[in-house]
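Here is the structure we will look at, set down as structure tokens.
A protein chain is absent from this complex, but the other protein chains hold their places.
Per-chain numbering from 1; labels A and B assigned in written order.
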Amino acid sequence: MTLLKPRDAPTRRTRGTAARPRRRPARAAGRRGGMSSGYAVLAALVVLAVVMLVPFVIVAFNALKTPTEYSTHGPLSVPHGLYLQGVKDFWNRVDYGQKLVNSVIISGTVAVAGTTLSVLNAYALGIGRVRGRLWILVLLLMANLLPQESLIYPLYFMFKKAGLYDTRLSVIIVFTVIQSAFGTYLLSSVLSSFPRPLLEAARIDGANRWQVLWRIVVPISRPTIVVLLVFFFIWTWNEFLIPLVMLISNDNQTVSVALGVLHGQRLMDATMSSAAALLGIIPTLVFFLIFQRTLSRGITVGAIK
Amino acid sequence: MTTTARDRRGYLPYLIPGLLLFVGVIAVPFAMNIGIGFTRWSGVGTPDWIGFGNYKELVKDSEFWASFRHNLALVAGMSIIPAAIGLVLAAALTDIIGRRFGPRTASVLRACIYLPQLLPIVVAGIVWSWILAPDNGAANAMLKAVGLDSLAHDWLGDPNTAMWAVMVVMVWFQIGFPLVIFMAGLQRVDPSLYEAAEIDGASWWRRFWHITVTQIRPEIYVVLLICTIYSLKSFPQIYVLTKGGPGGATNVPSYYSYQNFFEKTDVGYGASIATVLTLITVVLVVGFIRAQRGQLDEEGQT
Partner (left out) sequence: MFMARKGAAVLATLAACGLTVAACGGGGGGGNKSGGGTQTKVLKLWHYEGPDSAMGVAWNQAIKDFEASHPGVTVKFEEKGFEQIQKTAPMVLNSKDAPDVMEYNKGNATAGLLSKQGLLTDLTPQVTKRGWDKLVPANVQTIAKYDAKGVMGGDKWYGVPNYAEYLQVFYNKDLFDKNKVKVPTTFDEFTAALDAFAKKGITPLANAGAEYMAQQYLYQLALSKANPTWVDNYERYTGKVNFHDPAWTYAATTFADWVKKGYIAKSSVSTKAEDAGVAFIGGKFPMMFSGSWWFGRIEKEAKFNWDTFAWPGSQLTLGSGGNIWVVPQGSKNKDLAYDFIDATMKQNIQNALANNGGVPVAANPAAVSDPKAKELIQTYDALVQRSGLAFYPDWPVPGFYDTLVSQTQKLINGSATPDKVLSDLQKAYDAGLPK
């Protein structure tokens, strides 16, 4: 197939397409695997991306509808105009500014603390290869694999005893531990295939363990560490059950708990829910977009070799 | 091996904060959960000690064991399929799109595919039930528009397709997670490996299989295991999409335990389900990590 493509090209060129001149320099770089297959892959991925976004379009549509419009034309109709009252009403009803601050504080702290904890654990397990690391890893992973509902009652009693019930700190502590289980596992797996010569070279240069960690291991694992930061932030942002139980006063609640106000016992407010959801995605989206740039800019192991 | 036992011990202090926090937030509560599993308790007041009563009941509880079978499908939908697709996508985005059309194009596409992970699951559930609605849902409308009326279906309502529909939604929801991890992992891969293979005339699939997959094997293991764990404890997805229906066809153990905790307020029974579920998961995880370590150590020696 790939061999046929270049031969095809001249006959097609006579017909002439607008995109053709731009393709040529790219082909020089790509060399093998015909250019058209590159565009085929791009086209397929663009289609996939659009399909992935369909539910978001539906959310956006409903966020901009009046409740009456939603009821008469159903959830899938295109809105007739821009109706921003839903967003405004929700903002005022739940004091959204305060919820945003709470969510940012909780998710931001968990992202940093959880990542730090993961790095420390993974350094000992992946690079240090301490005795019984398999069992330590499994133990730490328990934080992730326990069904959260089983932690609710015990955590409630412990935090009540400690005077931390209904504080943001309680949620921060819990999620730092839960999220770092995944971080420890991912990082220690990655670090166990870390190039040993690099470490030994540093040790010969007189660096101690602490310095090796921060000067060699952390910079080289940066792409993975950024992934952890992003994931921890977003996951904690969307957590529902534990914040729902631990943060009972409205002043401490998070964005995802505030969404719950819109679901009554038998009625729900679909347009306002959509508006609220859209409002709730924006911070995580911004966060993801800022950090995703660094995802593809990491220093590769190969580059250091 | 240059690392000696004494050298290894020097790394132990790095584990102290992690282990301390773990004991406080996970170990003690889990021990309490095991204790609650031996009682009859409604969440308030004093629990009644009933020994193994809950477990005896659990062994006979056909609903509980049936829910495990449904979870297998969820493992596929949340772990295996997204990991496989994510791997191909990550390779295509890094290798083809990133190199031919620039990293910016690749990261825009990655962001789009990752986006579902940002949507609160409650909202995602509502939107998907609109899409999959039998009479005026978008999915059926689309099928009718292209003349495939006969394929239109009550996706979430038919016990035969409900689990499949849930799986599709799960793949949609989950796929961004492996993609981002794999793409980050691919940053570690030495580009000269690809260049060498290309000069040797290896096809894209050969390079994918022999370089990409081999090089980011640690990430693949992690994604598979973590996603499997998520699928074992993923009641929110089931809760918002089907509530275990129709007629229990999509019930999973974690939802079953949740029901007992909060809807039947049979906290003791819920705790015993959670304990069993945890033990099963632990066994699974130990087996998996052992296999992984075997693999990685083998590679380390060669």
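The rule is simple: contacts are C-beta pairs under 8 Å (C-beta built on N, C-alpha and C of every residue); 3 or more make two chains touch, one makes a residue touch a chain.
Remember, it's a predicted structure, so these values are computed and weren't measured experimentally.
K.L.:
Thinking of the whole complex, not just what is shown, which of A:A207, A:V261 or A:L285 touches the missing chain?
P.N.:
Among A:A207, A:V261 or A:L285, only A:V261 touches the chain that is not shown.
K.L.:
From the listed residues B:L119, B:A133, B:M167 or B:I181, report the one that touches the chain absent from this view.
P.N.:
B:A133
K.L.:
Given the full complex, what residues of chain B touch the hidden partner chain?
P.N.:
Its contact residues with the unshown chain are 42-45, 129-130, 132-136, 154-159, 162, 242-248, 259-260, 262-266.
K.L.:
Residues on chain A that touch the omitted chain in the whole complex?
P.N.:
Touch set of chain A with respect to the missing chain: 67-68, 70-75, 93-94, 104-106, 108-109, 111-113, 156, 160, 163-169, 172, 222, 226, 229, 244-245, 248-252, 257, 260-270, 290-291, 293-294, 297.
The criterion applied here is as follows: only the chains that are shown with their structure count from here on.
K.L.:
Taking each chain's centre as the mean of its CA atoms, how far is chain A from chain B in angstrom?
P.N.:
Centre separation, chain A to chain B: 14 Å.
K.L.:
Please give the residue numbers of chain A that touch chain B in the complex, ascending.
P.N.:
Residue list for chain A touching chain B: 26, 29-33, 38, 41-42, 45-46, 48-50, 52-56, 58-59, 74-76, 117, 120-121, 123-125, 127-131, 134, 136-155, 157-158, 173-174, 176-178, 180, 182, 184-186, 189-190, 192-193, 196, 200, 209, 213, 223-224, 226-227, 230-231, 234, 238, 240-241, 256, 259-260, 263, 270, 273-274, 277, 280-281, 284-285, 288-289, 292-293, 295-296, 298, 300-302, 305.
K.L.:
Show which residues of chain B lie in contact with chain A when the two form their complex.
P.N.:
Per the stated touch rule, the residues are 2-3, 5, 8-12, 14-15, 17-19, 21-22, 24-30, 32-33, 36, 43, 89, 92-93, 96-101, 103, 105-124, 126-128, 130-131, 136-138, 141, 172, 175, 177, 180-181, 183-185, 187-192, 198, 201, 204, 218-219, 221-222, 225-226, 229, 232-233, 235-236, 254, 257-258, 261-262, 267, 270-271, 274-275, 277-278, 281-282, 285-286, 289-290, 292-293, 296, 299-300.
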